[in-house]
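Scroll down for the structure; my scribbles are underneath it.
A protein chain is absent from this complex, but the other protein chains hold their places.
Entry: chain A
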C-alpha cells in the first residue's frame, strides 16, 4: 500500500516527459555508434556504391574490417597504432598528473617573487589555439639542441619524428591541471603542512603521503581528461612524426582519410569507420565508468555555481 502510494506520488507527467526527452537524446547520441558498427561490415566497393539507409545493412557482409583492428599487418597496422596510443596515453596521464600536482603545489604553497605574474602568464597561454602553435612548436622540435644531428640548434631534425616528441614535447606542463590543483590546495589549511613538518616530514613525504591523497578526486579528474585528450589527439603524431611506427590510432586514421583526398585513390571508408570505432569505444567506456570522479574533481576545486 505504502509502496503503491509512493509509486503514485512519483508518477508525474513532467517526469515522463523528462524521460522521453532523455531517451530521445540518448538515441540520437548513440546513433552514430550504431551506424559505425553496421558500416564496419561493408566492403569499400559496396559502401561507395550503395545509397545507405538509416541502419545500413550490407548485402555481402564482411568481418575483414573488424579483424583489421586486431592485426599487426594489413592496410593499417592497427595493433601497432593501438599500442602506440596506449603507451602515449599512459605516459602522458602519469606525466600530466605529476606536473599538475607539483606545479599546483608550487603556486599554492611556495612564496617567491613574481609568483602571481608567472601564474597569470601560464594561464594566458591557455588562450592560444592549438592550431596557431603548430608551426612554432614544429620549429621548436626541429631546433632541439644536440638532437637528431643538430649542431646545437641547426643542421639536423631535432626531435622530430622520434619518440622524444611524445616523451619530451608532450607533457610540458598541464596548465589547466596546475590551476585546478592550486585551487584545490588553496582550500587545504597551511597548518596541515606545518604540523607534518613538525612531525619530521620532509617535502617529498608531505607532498606524496599527505597532500596527494587529499587531492585524489582532482587528480582523478586530471588523469581522465588528460588521458582522453591524448587518446583522441591526432595533431602531435600527425605533424611532428612521419614514421609509420610512431603513429597512433587517430593519426593513422587521418592518413587513411587523406589517401582518399588524392584524386584517383579509393578511400576505404568502412575500415576508417571501424578504426574510429576502435578509438571511440575505449574512451567512451572510460568516461562511462569514471564520470563520477570528473564530477567530484570539479566540485573539489570550487569551480561550481
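What we mean here is this: a contact is a pair of C-beta atoms (placed from the backbone, for glycine too) under 8 Å apart; a residue touches a chain by one contact, two chains touch by 3 or more; residues count from 1.
Everything that follows uses one rule, which is that contacts and distances are computed from a predicted model.
With the options "Extracellular solute-binding protein", "histidine kinase", "Ferredoxin" or "NADH-quinone oxidoreductase subunit L" in hand, the undepicted chain maps to the protein name "Extracellular solute-binding protein" (source: UniProt). Between the chain not shown and the residues A:66, A:91 or A:164, the one that touches is A:164. Annotation: of A:24, A:130, A:209 or A:242, A:242 touches the absent chain (contact as defined above).
Panel shows chain A; residues 43-45, 48-51, 62, 64, 73-75, 134-135, 138-139, 142-144, 146-150, 154-162, 164, 168, 238-239, 242-244, 254-255, 258-266 of it touch the chain omitted from the view.
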